[in-house]
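Single-structure report; data block below.
Removed: one protein chain of the complex. Kept in place: all other protein chains.
So that you can tell them apart, the chains are marked A, B and C in the order they are listed, and the count of residues begins at 1 in each.
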Amino acid sequence: MTLKDPEAIHDVEGVGIHSVHRHDVVIIGAGLAGMRAAVEASGEFDVAVISKVFPTRSHSGGAQGGIAASLANEEEDHWEWHMFDTIKGSDYLGDQDAIEILVKEAPTVVREFEHFGCPFSRTPEGRIAQRKFGGHTKDFGKGGPVLRACYAVDRTGHALLHTLYEICIRNEVRFYSEFQAMSLIVRDGVCRGVVAWDIVNGGMHVFHAKTVMFGTGGYGKVFKITSNAMANTGDGLSLVLKAGLPLEDMEFVQFHPTGLYLQGILVSEAVRGEGGYLINGKGERFMEKYAPSKMELAPRDLVSRSIQTEINEGRGINGEAYVHVDIRHLGEEKIMKQLPQIHELAWKFMHIDCIKEPIPIQPTGHYSMGGIPTNIDGEVLFDGKNTPVKGFYAAGECACVSVHGGNRLGTNSLLEASLFGRRCGKSIIRFLRENRDWPELPADSAKGALDEVEWLLNTDGTEKVGEIRDDLQVLMTNKCGIFRDRATLEELTGDLKKLEERYENIKIDDKSEKFNSDLLEASELGHMIEFCELIVAGALSREESRGAHSRTDFPKRDDEKWLKHTLAWKKGEEIRFDYKPVTITRFQPQERKY
Amino acid sequence: MRVIKRYRIHMGTFAWILHRLSGLGLISYLLLHIWVISHLSGGERSFDGIMHSFGSPMFKLMEIGLVGVILFHLFNGLRVTLIDMGVMVEKQKTLFVIAVIIWLGTWFAFSAIMLSKMGLLPFTV
Amino acid sequence: MKYKETTRSGGALPWLFQRISGVYLAIVLFVHVVNLHILIDGEIGYAAIAERVATPLWKTINISFLIVALFHGLYGLWIVLEDYIHIGWLRVLIYGVIATIALVFAIFGTLTMITFQYGG
Partner (left out) sequence: MAMITFKINRYNPDDEKRGHFVQEYQIDVPKGYTLLDCLNDIKWKLDGTLTYRRSCRSGICGSCAMTINGVNNLACETQVLGLNCSTVTVEPLRGYPVVKDLAVSLDPIVRGLLAVKPYLMTKTPPPTDQERLQSPEEREKLDGLYECILCGSCTSSCPSFWADKEYIGPHALLKAYRFVADSRDECPGEHLEPIDDKHGLWRCHTIFNCVEACPKDLNPTKAIAELKKELIRGKLG
């Protein structure tokens, strides 16, 4: 099989550029979003995918639970029900036009995955099997939980991701694996390409493109405790910021209630679903206080807040920052039959046998609802008036359409990444059919990225990257975590400034160009500090509690003032805000009660 | 760039190495054997002459070794063939242990008979 | 990246024949060893051997045994060498040598069996 050869390399002035590549479509990110777009566009156009990790190592592969679609394979279900659940879950901040597309197209997207070869689990009739998931209900929230999450055992993300990679191989998509995007070339409202560093061999590569798409995933790594992969440093977001474009709703970050203590690795909701107890340092089932009827099965944000309250008030185990999830009473047989992967996880990652010992857990940074603002066709917007940047697209966790609003429901994000990735692909095709000319590539395209690498390799300070990052993560977790208030957020703003100054004074050990992960981690850290300032500023200005954004000084949702999306720009030191209205079509905001 | 070629030895590797060595041993012996047998055409004197030079007790003992090699290659060869047919692939270690037991068992029996024929055992089998 | 296109050399049938010949050898060789080392009493001499080698049934068995064993053993040798030798011309050379050995020994051995007449 022949894959498309690298495009003819043409010269661009400037020092230090290894080579210039030309592709109709350049996609950054090989997760579900990026590769789904690549599959869509690759039939007709020359598509390249750049990823800093080998494609199948993208974090989408870590998802376990499932992908939502109202297939009604197992029982009655309707897209309208799915729509209601998603809107309610979003605490009414989700844009309902986008959500309608999400739930209506979901069955098509999931079945396409099946046609591509995804090994879904099956019902006895041979259809795609579906399971229950938090927040997905029957009959507009009036019925019980519905079987809506399509799954492949407990490796749904893995199965989907590998399937997409396989189809990309079939479609002869060109992969630039282990290339790290360092800057985005946008001039005069037109996107012209990206600049990326070849991780393995070293060297800066310029990718000249008619269209660029971002599917760069989340940024869980800004938190100390996170379920996210180490590659999830949100690079895409700061590249967009640096190109002078805004980010949307960055203050909304989801924390999952049960992550392994210190590791943050996800302990699935199934543990509580099967009847596990949450126990504090005093040996109490503390959920009695917070949700006497639903107990451990209350919604994610509420459980996370309860656990954090216990910890904050000194009732963690031995006063430490964790509580126990205890499943010993379920008995060995049930544990091994219903929760084998949990048993394996606790054993492999904590050396704990959960048949005999309780599992230490704490809430863990999980998902970013906000991101690069896009319209329903995946076009990136650059102001509050929905004006698109020419030739620039985004989808997946890095983007904000916004279907998740203030809080996302489980299994909706695999869906969102693939569905809007697919839509990106389709609108890229439409765009390329009409725009056959190459945008001009400015001669100094790579300057910013080259300067950054050169500075990092040569700077001779006293600070260590690992230490600054550690401080950043701890600060973000403690001061901009599950609970926020004015005083701590203001403190944090100052802290971040200090970190920024310390970052100016770093030194890295590794000075080589080849596989220099020291260099790349340093670059990632710089980017993280950059957009963290936006998260904090957003959280500070949004004076209400909505979805995952919980201000102790403003505990109520305030639709009058805050039923709107935040847009934030960063120019030098200055952060500028603008707002845009939430699109409401079918369901008027009501109080969110479960 | 150096590439390390080494891995913890376990039953599978062990079986493979022994099979390979025994196979190579056997083909060498086979070629020798054909040459020896070819002396049959030369008549009784020629054949017995060459057989005599292989007739010393040293060679007799080596013959016992040869039988061991043959039997190992034989039973492990059958094991490999079974695995190729998809039999006991998940239990390959058990299969190897079974092959080794049969191998050692038969070899022991053969050796006993051969030794007793040579009068090297205090009893006859 | 592109997988190096090799001319597909197959290899299924030799592989299969290696197993079949192995099983055939297992039977014949076992019988052979039992015969020679257990059933025959005393010295393995001309008389003892020649007597058996003379009958037509034994002739056929021995010749097939010879050819199958040669194939199995030499093809086995080729597999081993193919694993470790990657220099083109050397491979061709070795292949030639092995094929020649096979031919020479097969003819040599077969002639021994055919031409031999007990008491003649």
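Note that a contact is a pair of C-beta atoms (placed from the backbone, for glycine too) under 8 Å apart; a residue touches a chain by one contact, two chains touch by 3 or more.
Fair warning: this is a prediction, and the values are worked out from it, not measured in the lab.
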| remark: Going by the whole complex, the chain not shown touches A, B, C
| note | Touch with the missing chain holds, among A:Arg430, A:Lys514 or A:Arg576, for A:Lys514
| task | Tell me which residue among C:Leu16, C:Ala47 or C:Val92 touches the hidden chain in the full complex. | result | C:Leu16
| request: Quick one: say which of A:Ala229, A:Met287 or A:Cys480 touches the chain that got left out. | output: A:Ala229
| remark: Of A:Ile28, A:Ile67, A:Ala98 or A:Ile167, the residue that touches the missing chain is A:Ile167
| query | For chain A, which residues reach the chain that was dropped from this view? | reply | 1, 3, 53-54, 56-59, 61-62, 107-108, 111, 114-117, 119-128, 152-153, 155, 158-159, 162, 166-167, 169-170, 177-178, 200, 229-231, 262-263, 265-266, 345, 348-352, 464-467, 469-470, 508-510, 512-518
| remark: Touching the unshown chain, chain C contributes residues 1-4, 6, 8-13, 15-16, 79, 82-84, 86
| query | So that we can see where the missing chain sits, which residues of chain B does it touch? | reply | 1-8, 10-13, 16, 20, 80, 83-86, 89-90, 92
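To be clear about the criterion, only the chains that are shown with their structure count from here on.
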| query | Just how far, in Å, is the C-alpha centre of chain C from the one of chain B? | reply | 15
| remark: Between the Cα centroids of chain A and chain B the separation in whole angstrom comes to 62
| Touching two or more other chains - residues of chain C | none
| chain B - residues contacting chain C, complex | 20, 23-24, 26-27, 30-31, 34-35, 37-38, 40-41, 44, 47-48, 51, 55, 63, 67, 70-71, 74, 77-78, 80-81, 84, 110, 113-114, 117
| field | Complex interface listing, chain C residues touching chain B | value | 19, 22-23, 25-26, 29-30, 33, 37-38, 41-47, 49-50, 53, 66, 69-70, 73-74, 76-77, 80, 101, 105, 108-109, 111-112, 115-116
